[in-house]
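With one protein chain held back, the other chains of the complex are shown just where they sit.
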Amino acid sequence: MAKIKMAKARPPHEGRRFANSAISIEQALPASRISLRAGSNELAELTKPLGFKLPSKPGTSKTKSGLSALWLGPDEWLLINNDPQAISKLMENLDAVKCSNVDISHRNTAIIISGKAAEDVLNSGCPRDLSLDAFPPGFCSRTLFGKIEIILWRLSENSFHIEVWRSYSEYLWTFLLDASKDAG
Amino acid sequence: MSAQNRIKGHGQLSLAKTINFTFDGTTYQGLEGDTLASALLANGVHLAGRSFKYHRPRGILSAGPEEPNALVNIARDSTRSQPNIRATVQELYDGLTAESQNRWPSLAFDFSAINDGLAPFFPAGFYYKTFKWPPKAWDKLYEPIIRAAAGLGKSPAEADPDRYANRYAHCDVLIAGGGIAGLTAALAAAKAGKKIILCDENPNFGGAILYDNALEIDGLSATEWVEKAVAELAALENVRLLTRTTAFGYYAQNFVALAERVTEHMAEPDPALPRERLWQVRAKEVILATGAIERHLVFADNDRPGIMLASAAQKYLNQYGVAIGANVGVFTACDSAWAAAFDLKKAGVNIAAIVDLRDNPPLELQEKAQTCGIRILRGYTVTKTSGRLRVQSISVQPINGGTVEQIRVDALLNSAGWTPSVHLFSQSRGKLKWHQDRDLFLPDIYVQDCISIGACNGTFDENELIAEAQAAGNATRKKAKAIRIENQSSWAGNAIGAAPGAGPSDNVKAFVDFQNDVTAKDIRLAVREGMHSIEHVKRFTTTGMATDQGKLSNMHGLAIAAEQLGKNLPDVGLTTFRAPYTPVTFSTIANHARGPLFDPTRKTPMHQWAVDKGAVFEDVGPWKRAWYFPKAGEDMHAAVNRECVAVRKKAGIFDATTLGKIEITGPDAAEFLNRLYTNPWTKLGVGRCRYGIMCREDGFIYDDGVIGRITDDRFHVTTTTGGAPRVMNHMEDYLQTEFTDLDVHLTSTSEQWAVIAVQGPLAREIIEPLVEGIDLSHEAMPHMSVREGKICGVPTRLFRMSFTGEMGFEINVPADYGESVWQAVYAQGEPRGLTPYGTEAMHVLRAEKGYIIVGQDTDGTVTPHDAGLSWAIGKAKPDFVGKRGMRRPDLVAEGRRQLVGLRTKNPKVVLEEGAQIVATPGQTVPPAIPPAIPMKMIGFVTSSYWSEALGHSIALALVEDGHSLEGDTLYVPMEDRTIEVEVSGCVFYDLDGGRLNGKN
Amino acid sequence: MRNYSVFSLAREALRGHKGWAEQWRSPEPKKSYDVIIVGAGGHGLATAYYLAKEHGITNVAVIEKGWLGGGNTGRNTTIIRSNYLYDESAGIYNHAIKLWEGLSQELNYNIMFSQRGVMMLAHNVHDVQVFKRHIHANRLNGVDNAWLTPEQAKEFCPPLNISKQARYPVMGAALQRKGGTARHDAVAWGYARGASDRGVDIIQQCEVTGINRDAAGNVTGVETTKGTINAKKVGVVAAGHSSVLMQMADIQMPLESFPLQALVSEPVKPIMPCVVMSNTVHAYISQSDKGELVIGAGTDQYTSYSQTGGLHILTHTLDAIVEMFPIFSRMKMLRSWGGIVDVTPDRSPILAKTPVSGLYVNCGWGTGGFKATPGSGHVFAHTIARDEPHEINAGFTLERFRNGRLIDEAAAAAVAH
Partner (left out) sequence: MLLIHCPYCEEERPEVEFAGAGEAHIDRPKDMNAMSDAEFEKFFFIRDNPKGVNYERWRHIHGCGRFFNAARDTVSDKFLTTYKSGEKKPEVATQKPVQGAKK
């Protein structure tokens, strides 16, 4: 049998970026992602494969050694590992514990938006209070942006990570660019 | 033209900053900071519009958003044209081009003004009483004439290239209105550390005190004080100041909508800026400081150009340096008009007389008037005015009767007192209370976290107002620094309803609602005709329904109706105030959601490949799906035939990515499926798949799809493309609220996987060289199985399944690899005839096999039995969602529509989808209504195609008791002919299914 | 009753219109009536009118909590059409169209029925299939409904955007030429005047607080804020408040009441020659005689009696309008308002007898009741007078929710694939 030519990954909007004086938007690098579901009785067991205790307070997140866990619901976390190759090992480790682990690395894609106008640009489509009091760094939540669902995760005062299903990412980009025209 | 009415030394504009503008083709000069109205008045132009019904010439009445008359069309270019813009709020910019409306051929000579002469024939509601004969004439004759006469401006004719934006905002305190009350409250709140938003509809903060030259606040003039206050606020981080921003809607839970006009005042707007921005503000508290609006007096011919609200004249003078006339009369019931007269007098304008309805206006006003040498007529009324395009004289008479005197004027100020602007309060669902002693409706019962302060709360005294504003803004209740007020002018005095001389016995045109031409007479007529509720009066006369929304007319209308009914004013009711406070541009509300952002467009990873191959796409929900792939010279029919043949003879490749996918995990996953689908799942082996049907409790088909068992506790579920979100929601609902005993989790994986269907006799040999770790042989991987392995070096869930009737595979790969794997498969297969096919060919292929499409062959009223899918119901299962529902009497009765196949007697005839079916050919098609003897329809065609493989047309149909009609002849009556069809089974091609296994 | 005509109008013009009489009487309620109608909206007033005119039952009271025609009758977007799919729906709406066509003359009141055409847009293959199904069924039911190509649709309605680049391009349209609009207030007023003239008492500002029954369970009348009023037959025609009223007779209804919003633009010269509806894009628009663009929005997602709704509902409506009619981008919203619509599980009305003898109900019209007004009143009067349904409303029973014989127009337009 002839050698099989390896398929090439083509993540959406690879390398896309935009910046003006008040805002910078860029497509996040590929990462591995797992939708993790577990009941409260299973939490303790999960500490080992993850290397840290899952955040249990609504809207909070935890990051350690490139692995982040975002609280999305009372039994739901989004795990993001910056290393796209890390997925199989992590899935394997989770397989060993009682939980639901589903690979969604390709379902989602992410956009990083930062700059002094980031909050305003996001508030052009997101109805949430994004002030630092209500949505501090580390806070994460599923919410809406215009007509699509996103997961918004505040990395720092002026920087947000937005998770979105891949087919909605074009809409997200278009909207963010539209809203950025007069940012600042 | 030069501005002859601009008075040096008056107003706040710089005479040096001149700009040009055009009105009705004439170029004029204005100043930076002018409104269109102030600039027109500076040039001596009063005549600005025509009324709606009588086409009476109308002048500029006000200096604010309540303007009913001076509405113009402003167009920057042919794509940027907007009708019905109030000249009184439109800021002037260099090159502004405005045109008057609702007149032909010109504003000064309007042909339709003939209506005015015919006014006796057009009282309120005249159109209900006539135009009834002949019956057909209404929409053919009368209505077009009425329509052409109605309407004000013209709709834009071209699409709008401008941008509109949105911003959601949250704050502790939203203050609507930046006059003295709003500014004071804002200062107090801001200093208390609250996060505040202060908005005002004007270009500058300050409100009514900006044109009060006498007022002193803390030793500063009003303008100085405003400047200082604004500077103080602007320096604070916790304050957002929004000018040119109207709070127009107050919704539930302190959600307030603001419209910001960002560029409408600019000569050359920066294209980066949105034209307008919608602010959607959620505030912990709302402070309403919306002020008050001066009412006009209702007297005979009170609508001539040159007749103006007193406060407007004062504002034009003190803010814009414009005198509205040289010889001005004043007609009032309110103190504030006297102050306007004094200011005009001081600026050198002759005041012909102050006519006050009251017998005893305040003495100090009278004294001051005498000092200035102004004639006072106390207890007088104006009974008449003259002048066609500009008022020329007024006739005055003592209220108790007596000699009528004619006084020449070139403008007339008038004031009936002030109406608190309770619109937003009322929109918040607060209840108003009538204060008989003050003739005012004021906020009484609050239902939201808000407070009214200042003039909108009836607080006209500046000292009281300051205290009220400070208390509202400062929750900590710390004693605020006192603010010293000197030389405030009085707003006391009110007249509501028709002035003497326009009473029930006077046959005069005294306008209540200017724009809609509603007179006091009309309101009385409405009451005589039985309209006893103010809502009826309003609808019958259209008072308060013009573009000014009754800001000037509501109180008068109410008072006149009350008088006619002999009732107290509050007993007649008050019309509800509805959003918006002032009209708001459609696109401001739609904002970003235009063009590509109107709705998201979902595309699969292989979309671009299909584009490159020339695919035509169809919309399926939010998705774009390749419909067919026409080659040069091919129409849809030819392309689809070719694609179908390729699949049947060789192989086709199809993008099935859009199908919904749900990963169901957990020890109870199989049991969960048992309860949600009609089929049994417990015994489905790992590595096998099954077609499943989902119902709701009502027993009708809700969705379907193939479900594969990946491991004992992990299933890969597919749904229809459009059904994916609602199926997920349906499952979550049962899982969370009903089947809480089950240990199961659901994850949407619709977009995790790109799905490449390869179907046809050559499918296996095409993909085999690319696959690793999976034995594709029929024995190892039979029809309806699933395996995990690798394709092109990447992980795959490979399904052996078919929606075409051919042997086929559906290759699921992580979406980033979709395009690359697709290309590899295509490269592999293309030399052997692998052909891309679209959704249309897919539909034909599946119909040839009798596979249903939920939503096309079922419509929400079809049970699995009806669809011929009884085999898919797990009869041994004690329960599943829909089991009880499908046993209801009508669902098991005879005569249900059941899915069958249809063969046309003439094989070349392809039925039309949706065509109805009858049992007997003798029925004739009824002509249009009436009289109609309806034909008894027993079913309809759900799917219909030309089958190239079979050489004849095929169709599926839902037909009453269809399952027992096989072989019968039925009829499809079309407009021009009746088509004979024979009922068949649903499967047309490869009846024994051998091809699924690569046989036949 | 004083005849309304161009001649009476001219005569009155010469004497200052002093001679017009009240269009309807405002009497105090009598102790008892033969029939009480609860709710003086279009449907209730039409019922009273036809009871008097067609069945000779003139001893009728129409009891209204607020002012007549002040509910959904005066709050809807006045679209009239009858191109429904099922025989039952086509039957009643087409019955209504026939009555609409002569109504101005019948009532001697110009209700301004304008058969400007109602055009429903198809935006995808599924829409096309569904519309074709309607068109074929309509033809066989004697209901006019024609298929238009996008170009023909544009010709019929020039402001329409038929660009292939639109997010959901127009693939065609179903046009009912006999559809159109009417003046909503005039419909209520015309029926009120006609009914009042035939002896019907319209009692406004009077709220029904109870439904009285005798020991055998038969209706004996109603309790109101103006006292007890007796009648052996009571018809409830209370739209959004139907559940509340029927509860007074211990009948629980298959109904939910939702806020429905509508809006108008500022008036402009004629630009929209017809009614356009798009279910896919969610937009409904026409232009009133006054020149306002009249636009229907969607319902909110929660039940409510507040007659208000959320701004985000209007946002979605106006983005759809601007998408379909880009030239209206700079038009301005002048007024918006809300009504309460009562919705049944199958989106079809209930026009029927009830388990309580002497109690009848006409409800569940959802977002589309106005168009049925004359037909609904006509057959409901028949149902009350004869104590049995007219053949036209025979299918619109309460029992259908028990036996499953639904008239599910919405399901028939099912969106899936």
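A, B and C are the chain letters, set down in written order, and residue numbers restart from 1 in every chain.
Note that in this section contacts are C-beta pairs under 8 Å (C-beta built on N, C-alpha and C of every residue); 3 or more make two chains touch, one makes a residue touch a chain.
Small disclaimer: the values here were computed from a predicted structure and weren't measured.
S.K.: For a quick check of understanding: of C:13, C:146, C:166 or C:244, which residue touches the chain that isn't displayed?
M.R.: C:244
S.K.: Which is it among C:256, C:323 or C:409 that touches the chain not included here?
M.R.: Residue touching the chain left out of view: C:256.
S.K.: Of the listed residues B:80, B:429 or B:528, which contacts the missing chain in the full complex?
M.R.: B:429
S.K.: Out of C:149, C:209, C:225 or C:403, which residue would touch the omitted chain in the full complex?
M.R.: The missing chain is touched by C:403.
S.K.: So which of B:258, B:432, B:472 or B:689 would be touching the chain we can't see?
M.R.: Spelled out, the listed residue whose C-beta touches the missing chain is B:472.
S.K.: Identify the residues of chain B touching the omitted chain, counting contacts across the whole complex.
M.R.: Per the touch rule, chain B residues meeting the hidden chain are 251-253, 255, 280, 282, 429, 431, 443-447, 449-452, 471-472, 697-698, 729, 732-733, 736-738, 740, 878-879, 883-885, 888-889.
S.K.: Across the whole complex, list the residues on chain A that are touched by the chain not included here.
M.R.: Here the touching residues of chain A are 58-59, 72-74, 76, 127-128, 141-144, 149.
S.K.: Touching the absent chain: which residues on chain C qualify?
M.R.: Against the left-out chain, chain C lists 241, 243-244, 252-257, 301-306, 308, 310-312, 345, 401-403.
Throughout what follows, only the chains that are shown with their structure count from here on.
S.K.: Determine the centre-to-centre distance between chain B and chain C, using the mean Cα coordinates as centres, and give it in whole Å.
M.R.: Once rounded, the distance between the two centres reads 22 Å.
S.K.: Find the geometric centre of each of chain A and chain C from their Cα atoms only, then give the gap between the two centres in Å, rounded to an integer.
M.R.: 49
S.K.: Rounded to the nearest whole Å, what is the centre-to-centre distance of chain A and chain B, using the mean of the C-alpha atoms as each centre?
M.R.: Here the centre of chain B sits 33 Å away from the centre of chain A.
S.K.: Got the chain B residues that touch at least 2 other chains?
M.R.: Residues 280, 593, 596, 599, 601 of chain B touch two or more partner chains.
S.K.: Which residues of chain B touch chain C in the complex?
M.R.: 52, 80-84, 120-121, 123, 126-133, 135, 138-139, 143-144, 146-148, 150-160, 162, 249, 251-252, 255, 257, 280, 429, 507, 521, 525, 528-533, 535-536, 539-540, 542, 545, 547, 549, 576, 578-580, 583-587, 589-591, 593-596, 598-599, 601, 618-621, 698, 700, 703, 720-723, 853-856, 858-861, 885, 888-891, 912-916, 918, 925-935, 937, 940, 973-975
S.K.: Once bound in the complex, which stretches of chain B touch chain A?
M.R.: 163, 165-170, 195, 270, 272-274, 280, 282, 592-593, 596-597, 599-605, 623, 663, 665-666, 745, 747-753, 769-770, 772, 791-794, 813-817, 819-821, 824
S.K.: Where on chain C is chain B touching in the complex?
M.R.: 4-6, 8-10, 12-14, 16-18, 20-26, 66-67, 70, 74, 87, 90, 94, 97-98, 101-102, 104-105, 108-110, 112-116, 123-126, 129-137, 139-144, 159, 161, 167-169, 178, 180, 183, 185-186, 189-190, 204, 265-271, 287, 289-291, 306, 308, 310-311, 314-316, 318-323, 326-337, 400, 402-406, 408, 410-417
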